[in-house]
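Worksheet for the structure shown next.
Only a single protein chain was left out; the remaining protein chains are all shown in position.
Presenting subunit A:
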Amino acid sequence: MLSELLQGTDIGGFLLIQDSCTYCGRDLLKSFIEAALNREEVVHVLGFDVSEEELKDGLKSSVFQGLHFHNAFADPLGWTDNSHFTVHQFSSSGLAELLKQTAQSKPATLVIDSLSWILRHVTPTAVCHTLQQLKKGGAVKTIIGLLHEDMHSRGIVGSVCRLATSFISVAPGTKADEGLAKITRRSKSGKVMQDEQIFSIRKDLTVTVLSKPTNFGRKQSNTEEQVDPTANLTFNLRLTDSEREAKEKLALPFAFSTEKKTALLHSGPGSGKILYEPDANDDYDQEDPDDDLDV
């Protein structure tokens, strides 16, 4: 499932990567950026946590044309007069203006690094409102956000996760350079798909998905085995084609011809009467029903 998400088939979606201090999710975020740039998409990055050089480190320089970095690392709260992007500009109107400045033909992918920074300075309700407006479409095709779960209370993390259409929670894997990703995807119809995968990110930011963790023996919801009742029996319950034809041709006991059926269905009055003449063998003695017993 991780590779599907990397291919970016989710349009109008909000992908949230949740990490903690034990495992940093920025490498996975960078691999998503790299994958989007390789697909020739326009990527806007709001950088709060790390500087531009650190974020661009590892990305191939050939694809930098599509990448627009908005420097919010230097002066996010606008203390000096010449800040590029402040945290208060994170609203649907502010971002629409920002995206209009770089005139592009196709809708952009917006990467937010990280949402935690914004949530500390703007009320969660305003952030959720902005994300919801962005999700509805227009200038932005997909939103990818990074959230540090240990910086916020459960309520805030839960509220933001509710808006996400896909949600990846990363944790350290068993080996040193491996990570464990728990992926949840919500489709439009309300169906929820979950998966757990071990992945590792190479130096060139490509993600290799390794085998699933063995100690979590959870069955996938979409691979339910259909039990075949005709298997494993000592007798044969299946039909070959010729047998099936013969079965269909068999005349059923009360299958009348069509003329007789119509005659019966549209029968005249009095067809329901039953005329019965008791013969000698039937005992019709109502006083003593046991009269024929030979006791």
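The working rule: a contact is a pair of C-beta atoms (placed from the backbone, for glycine too) under 8 Å apart; a residue touches a chain by one contact, two chains touch by 3 or more; residues count from 1.
In this section, contacts and distances are computed from a predicted model.
Chemist: Would you mind picking the UniProt name of the chain not drawn here, from "Vacuolar-sorting protein SNF8", "Elongator complex protein 4", "Isopropyl malate isomerase large subunit 1" or "Alkyl transferase"?
Modeler: For the chain not displayed, UniProt's protein name is "Elongator complex protein 4".
Chemist: Check each of A:Cys21, A:Ala176, A:Val192 or A:Val227 against the chain that is not shown and name the one that touches it.
Modeler: If we include the chain that is not displayed, A:Val192 is the one touching it.
Chemist: For the chain left out of this view, which of A:Gln132, A:Thr174 or A:Thr230 touches it?
Modeler: Considering all chains, including the one not shown, the answer is A:Gln132.
Chemist: Which parts of subunit A face the unshown chain closely enough to count as touching?
Modeler: 123-125, 128-129, 132-133, 153-156, 158-159, 162-163, 184, 186, 189-192, 194, 217-218, 221, 252, 254-255, 258, 261-262, 264-269, 271-272
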